[in-house]
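For reference, the structure discussed in these notes is given below.
Subset of chains shown; positions unchanged.
Chain lettering (A and B) follows the sequence in which the chains are written, and residue indices restart at 1 in each chain.
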Amino acid sequence: MPNTPSETVHTDAVAHDDAHQHSYIANNTKADYLKRLRRIEGQARGLQRMVEEEKYCIDILTQIAAMKKALGAVALGLLDEHMAHCVAGAVRAGGDEADLKLKEASDAIARLVRS
Amino acid sequence: MPNTPSETVHTDAVAHDDAHQHSYIANNTKADYLKRLRRIEGQARGLQRMVEEEKYCIDILTQIAAMKKALGAVALGLLDEHMAHCVAGAVRAGGDEADLKLKEASDAIARLVRS
């Protein structure tokens, strides 16, 4: 596969404060997420090869369903940690930040349910 | 990113007859699918960078939802072509093959709905 120089993903959502680092992901689970995402990247490459070689369509669909499930599982894991640390922290601190974090989390859940 | 030699995805479903080539994907749409899957691979790499740099969790979740939607759209496109060519062809030919193809397609749809 050739280099894909513009692999960066830009969305409005990513326009978040980049200087703001979040250490809510424990180091051991961080390594685990990276491993799972590398595997998902490999699945995306495997899918390209399957389409390139015109593999049987149903097999490609099975791979896509597996990949969506893997992504969904990563999302649920990240959401758990986010609620247990970031949201819970804001709730304990109280004030507008708590409401904002709760609203943000429920919007994220709604997006996941629809995706 | 270093080489990931074992990027191949092996599942039972892929144990399909590899010699059997399927030319149901028209060349112009094939290039389009490959482009979309390359973009999805880039999103998978972008996600790793976001986790590595501990970007804001909600932004990561937004990216995952976008990636799941992109995968779902690819799956629906492939399914359409599969039904219009492979399944319709088997139905016209008749016999057990038609029943098999219809069963296979509905199982694939069920997996997509749940993924």
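The criterion applied here is as follows: a residue touches a chain if its C-beta (ideal position, glycine included) is under 8 Å from a C-beta of that chain, and two chains touch if they have at least 3 such contacts.
Note that the structure is predicted; figures quoted are calculated from it, not measured.
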item: Number of identical chains in the entire complex, 2 depicted; value: 4
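Just so it is clear, only the chains that are shown with their structure count from here on.
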item: Angle (degrees, nearest 5) of the CA superposition of chain A onto chain B; value: 180
item: Centre-to-centre distance between chain B and chain A (centres being mean Cα positions), rounded to whole Å; value: 18
item: Residues of chain A that touch chain B when the two form their complex; value: 4, 6-9, 11, 13-14, 16-18, 20-25, 30, 33-34, 37-38, 40-69, 71-72, 74-75, 78-79, 81-82, 86, 104-105, 108, 111-112, 114-115
